[in-house]
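For reference, the structure discussed in these notes is given below.
What you see is the complex with one protein chain gone and the rest in place.
What follows is chain A.
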Amino acid sequence: MTKKLGLLTLGLAAALAAGCAAPAAPAAPAAPAAPAGQATAAPAGGVTELTIWWAEWDPANYLQELANDYEKARGIKVNVVQEPWGTYYNKVTAEWAAKGTGYDMVVGDSQWLGQAATQGHYLDLTDFMKEKGLDKTVTPATLLYYGTYNGKYWAFPTEGDALGWAYRKDLFEDPAEKEAFKAKYGYDLDVPKDLLQLRDIAEFFTRPEKNLYGIAVYTQKDYDAITMGAQNFIFNFGADWKNDKFEVEGVLNTEDAAKALELYRELYTKFMPPGLSNAFFQEMNDAFISGQVAMITNYFAFFPALVNPQTNPNYYDKVGFFATPPGPGGAQYASLGGQGISVNAYISPERQQAAKDFIEWFASKPVQEKWAALGGYTCNIEVLNSDTFKQATPYNPAFAETMNFVKDFWNIPEFGDLLVVSQRELSKYIVEGQGTAKAALDNIAREHTEILKKAGYLK
């Protein structure tokens, strides 16, 4: 009763508060046959239909294509229901609040894991994944960040993703540009080997009189964009959100982290097209496609649009990709995106079993190969390391490289509280220019410490 009443309350709060492209997929191989010995079986437990919730984007369409194969193989219809990114988290959490059975499986953000696991919304998949050997099929980093919380598995890594970089090859490979760059900076113009070179290149290509700018990075405040963009720099300058004891003071607000933020702000204020003060993935791709910038950062999931002649008619054949470069001290991490697929803890055991059967089928190598061929970012080790995968798209090599050093924001149940603080303080310093980098980090560290103390992680 309490949660239903709570839902009604949320409705009231909302009423008071608010009066308020996708690329074509690369050609896919023929549908994989079902794993050996599992061809066209009768639906188990009388379950004839399953529902998966995911955000509204291309990978969800690819998953629906795979789901159609599953129906042919097993006779169970699987519907992938898509919700716009902006409201996806709200939709899922509303279902959690009601202990609802609107979905059987959900492809959820890595940051939700702690919340969903500790509050009982996800089914514990540890025994299932170990018994079927699914945990051995994916890279350790993806299993850790997309699937693991408190030593247990709650999700099967589905869509690997992280922040990467796209650049204009025609500019980078132009002999005149190369010569001018070498004359100015003393080293060859190439894919940046560290974040300081990234800055130099951004500066070099910033020519406002020609409406060309060096770089575009995330600045959006709505959800988590500016935090994800800036943490790449914080990690690679040697700082972190916390240490193993959940201590933040002295770990996050260091001199190195301040330098990282100063660099991020310099990129925003000096080398980025004007008007991108609240920019996320769409604005990044738009800036690149319009020819305004030499480099952008974005999640790999949004890079297919850049190599598609339909969506990027002027530069689709002039785009290169690289992994996030290391910081000056050599630390190299990339902000984690991507999601794992989890099973709803509130559905019947029969439906839970049917959902597990689907995940087992999805995890099989032939299906993962097709998943990758369609445009999904597989986390399967064998597929990732295969030449077929690396040669399939221009961004796959950078993606495969990045998957070895991904790193996430907080994924404890209090991540929403922590995120609101980091978004506000980072936006305040980077975009608005209020205060200093050190002051912004001090504020974040102080407020994060308070939240962690209140939640019992710190004394």
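The rule is short, and it goes like this: a contact is a pair of C-beta atoms (placed from the backbone, for glycine too) under 8 Å apart; a residue touches a chain by one contact, two chains touch by 3 or more; residues count from 1.
The rule is short, and it goes like this: contacts and distances are computed from a predicted model.
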item	value
Undepicted complex member, UniProt protein name, chosen from "Cysteine desulfurase", "ABC transporter permease", "Acetyl-CoA acetyltransferase" or "Sigma-70 family RNA polymerase sigma factor"	"ABC transporter permease"
Selected from A:54, A:96, A:271 or A:371 as touching the chain missing from the view	A:96
Residue among A:319, A:341 or A:431 that touches the chain left out of view	A:431
Residue ranges of chain A at the interface with the undisplayed chain	2-3, 5-14, 16-20, 90, 93, 96-99, 115, 119-120, 208, 211, 220-223, 273-278, 292, 416-417, 419-420, 424-425, 427-429, 431-434
